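Every protein chain of the complex appears in place save one, which is left out.
Chain nomenclature is as follows: A, B and C, assigned in order of appearance, with residue numbering initiated at 1 for each chain independently.
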Amino acid sequence: MNVFEWSFLAGVLTATAPVLLAALGGLLCQVAGVFNIALEGQLLWGAFVAVVVSDLTGSAWTGVAGAVAATVVFSALLSGPAVALRADPIVVAVGLNLLALGLTAFLMRQIFGSGGTYSSPELAGLPDLGELGLDVPVLREQSPLVPVALLLVAVLAFWLTRTRSGLRLRAVGQHLDAAQAVGLRVSGYQHGVTLVAGALCGLAGAQLSLGNVTLFSEGMSAGRGWIAVVAVMLSGVYPGRLLLACLLFGVAEAFGFRLQGAGLPQQAADAAPYVITLAALVLAAVARRRRRSYEHA
Amino acid sequence: GGTDAAETAEAPPAKSIILITPNPVGTNSFLQLGVKGAEAAAKELGASFKLYESKDPTSIAQNVDAAVRAKPTVIVGISFSFDDVFTTVPKANPGQQFLQVDSCAKEQAPNLACVSFKEHEAAYLAGVEAGLLSKSGQIGVVAALDTPFIHRWIEPFFAGATSVKPAAQGTPLYVGGSNPFSDPARAKSQAQTLTGRGVDLIAAAASGGNPGVFEAVAASGGKAFGVDVNQCALSPGNVVDNVLKHVDVAEHAAIKEIFDGRTGGVKVYGLAEGGVGVNALGDDLASSGCTVAASPDVVAKVKQTRDDIFAGKITVADPLQS
Amino acid sequence: MYAAELVGVTKRFGPVLANDGIDLAVARGEVHAVVGENGAGKSTLMSILYGLHRPDAGEVRRDGHRVVLRSPTDAIRHGLGMVHQRFRLFPGLTVAENIVIGAEPVRKGRLDRAAANEAVAALSERYGLRADPSALVGGLPVGVRQRVEILRALYRHAEVLILDEPTAVLTPGETERLFEVLRTVAATGVSILLVTHKLSEVLAVGDRVTVLRQGRVTGRFTTSETDADELVNAMIGRSLTPPVRRRAHAPAGDPLLEVRDLTVRDADGVARLSEVSFTVRPGEIVGLAGVAGSGQRELIDSVTGLRGAVPEVLLTGTPVKAGRDPRVAYVPEDRHGRATAPAMSVAENVLMGAQRDLASRWALPRAKVRARARDLVDRFSISAASVDVPIGALSGGNAQKAVLARELTRPSTVVVAEEPTQGVDVGVRERVHDLLRAARDEGAAVLLQSSELSELRDLADRILVLYEGRVVAEFPGDATEKELGRAMTGATG
């Protein structure tokens, strides 16, 4: 395989990792019957806190920990209203996405004294796997969170199918009343996954701002959280399918760049991930329908 | 936010400068230079200084109106984003002085002064360096957006390279996305795409995205060119040189002229006027941290090319005029 | 000492007094039936015993000790188990998973599937409740799903087992099998509380019976010492009115509704209706009987046009129109899901279908809409604070009357009524029956689907029995429940 293709694969992984981490959180919520479309806001918030903490402490890993903690707190703003008070999760999430956008831009100006983009030589980014001694093509330039994301797919699949809490979680999502009737603490599970999704979005944000690059810029989540929502819709409750869906997005983004190289305008590259994701959604839905199309004889 | 640079507690200075940016300043080195120049002028002239950061084209108009109401000595707008507002507002407010940096409104009022640059001349010189230094003969540009203005950093760069290495191949890629001027993640991906196909020298014209380009070349063993300011120190050992644009110097001078009563007119800063350049031509090349310092032959060729441009032997085509 | 006791239990839902100082005691190993009309408070009482509701007053005792049940978890801990009227199963989990959930065997931190399957198999064996532990519950027939519910309770060591209307969804054969299981289980010392509407079942399987009416106990009997008449008297405060006189003259004229050889397949290609043919003539009520899921839904959706254009269905001689054929008045079973938009006002709910008639060229005048609604409210004696309150705020019976008001005032000649008296009280029930008869007398063709055989016998001129998507039998209106029940299980002839 030549250098060209390695770099393409590396580009795919880079584009995939943050989306995948956030989508894993979304999938957990979906399994437990919580509709979580606040991934975009949480991703952005995580990216911001990661940079702030890393900048303050000089340690990227502290930044990651800070992002996870802060995003768990942020996700409580979803789980509180939507799970405990049964408020409309869509409305709450729309509010939270807006809140994250405003809060990060506002605090950025308060903390760093300027808007736009913040980066500084002192800001510690996550090390490359290459620096850590894993000198394999494709992975060499990725942060350690990239293999972590891939690993989490397997962990989640195992958890959901092989453990007691995984079984209970699936039960809660399938039939809320039934879960209550067999004595499961339904809202406990739903709070739990919403907060865990927060933690995963924190990781996703940290990967975006300290892994893919080393800086924060306003609105840098740039729709990745929404793509994660779509990936969750595409994959139901199956982590394996989720990985495929997120890789599809990664390929679409990396492919979009290639399109530019092939002479297509930049706008085509911008649109490519969305068009491809939408096409995948439509194809999946049509396939679902076709499977039933012999219904009218 | 509004920053008061020179402020005296008792009596506010009668003279004042309001600078309006088209976007948040952040790490955008171009806008930072704009702020620096205005601040320096304010300090020297004993004027107060206020910065209005716009978010989008609508808020530009709003900020300009607010500035007009504040009646400062001069209102400075940076970039072509002010072309429309500065066509109408100065005419409607003939008593107010305006300065547009880096572009000029189509119909220029007498109370509007303009400062613009011949970026293409500096980009051409950087291209010469790239042509001489590229081993693969493949060079590239990662630019923020595919807009006509930004092409001033692209075609002249490739032209400079082919002038010394006719076989050189140039590829531009654009950051795009929802945040083109400050998306290092996408900038890095684009740079990786280029390095992946054998490009070993990349000119970064992606503003806030430039650090991403530097990260990409550092990993691939290639090198990059910075833009506007000396960015060699941002990524030591990976930046060859920079397409410098001395916005601060030009802006400072223009503000001073307006304060002195010489208003209106257009000043174009090219190589000859010292408004643009590359670090290879600077006196402080040795301490600049730019890797071109290690190639005296390249520096010599750049100097010669500059002299040829001065002498009119070489004319650098301006993509905006084509 | 009783296994379980409810003492002076009172429960109020807003203005509704669902349980009013109820005392009920169940002995060990006893099958105790609880009967009463719709809305008498049976489910509420059972929910209190299972910790799903907290009583406003009164207490629950287990083995003579007072227990406080804050949740089903508490109830399960105190040895209570419940099989709900609507199953509470997880369609995407296996039989074994559905049974062990909440008390799963775990080995080395992992779910021990083998142990779960074994435990379930052992239980099945012991009580004669056969079910494949590794089958997905979603694909199982209703009877088996019910077994899973019972197994779940037994797995959790229930000593008091509550079953809320377990036979409503079963065929007579399945019902018979269930009763055998209940006797086996009771013989092991488990107490069983059986909620049902069917007096024959009470007399067949119960040891004792408690009758509820409007939230109070109106009778306690030992089944060996009572009979159906006595129970009915306790249930509705009077004896059953003698069977209604049938109309003198026979229905005549060309059929208004004609179904010819209708076959309908579901999403998976399985036939839900096969070669169904029948007619309904003006002035005739045709009843539709069958256990749940025998094809009633598909048939009614085809007749009303909701399945799209179905050439096999003819209304007044021409094929049914897709969407909602305006020639059909249709009273759906699902009151909140289909028949009403609960959050919209009474006026806007009764407007549906008539909006175009009321509108002038551009406008749908509010005054007209409300005036019409007020008229319907008066004519059908619907009790509502005003026509502007959301219909969801009305009691079930009044909401049902509003639906009938809307549908029966349509200019239509075919009336389709689906479980028209489900969950409504006696008064409303009689009113609904009167309305359907009136429609018939005015020359409408009425198709009446009901799971209450007595209702069909009261109203229908003919009764068609659906079984697995086929019309397996046709009876005159005065067929016996026994005949009908036999046909509903597919036994032809």
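Going forward, a contact is a pair of C-beta atoms (placed from the backbone, for glycine too) under 8 Å apart; a residue touches a chain by one contact, two chains touch by 3 or more.
Note that in this section contacts and distances are computed from a predicted model.
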What does the UniProt entry say the missing chain is called, choosing from "ABC transporter permease", "Biotin carboxylase", "Iron-sulfur cluster assembly scaffold protein NifU" or "2-oxoisovalerate dehydrogenase subunit beta"? "ABC transporter permease"
Across the complex, visible chains touched by the hidden chain are A, B, C
Looking beyond the chains shown, say which of C:G8, C:G64, C:G138 or C:G337 touches the absent one. C:G337
Taking the entire complex into account, which one of A:A23, A:A50, A:A70 or A:L96 touches the absent chain? A:L96
What residues on chain A make contact with the chain left out of this view? 37, 77, 81-82, 85-88, 90-92, 94-103, 105-107, 109-110, 115, 223, 226, 229-230, 233, 265, 267-268, 270-271, 274-275, 277-278, 281-282, 285-286, 288-289
Touching residues of chain C against the unshown chain: what are they? 14, 306, 323-324, 326, 330, 332, 334, 337-344, 348, 351-353, 355-356, 359, 362-366, 393
Hidden partner chain, residues of chain B it touches: 1-3, 50, 52-53, 55-59, 61-63, 65-66, 69, 79-81, 83-85, 88, 103, 145-149, 320-321
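Following the convention adopted for this analysis, only the chains that are shown with their structure count from here on.
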Strictly by count of touching C-beta pairs, the top pair is A-B
Just give me the whole-number Å value for how far the CA centre of chain B lies from that of chain C. 76
If you average the CA atoms of chain A and of chain B, how many Å lie between those two points? 36
Touching two or more other chains - residue numbers and ranges from chain A: none
Chain A residues within the chain B interface of the complex: 3-4, 6-8, 10-11, 14-15, 109, 114-119, 121, 128, 130, 140-141, 208, 212-215, 217-220, 222-223, 253-254, 257-258, 260-261, 265-267, 269-270
How about chain C: which of its residues touch chain A in the complex? 50, 52, 71-73, 76, 82, 84, 87-93, 97, 101-102, 104, 106, 109-111, 152, 263, 265-269
Note: in the complex, chain A contacts chain C through residues 162-164, 166-168, 170-171, 174-175, 177-185, 292, 294-297
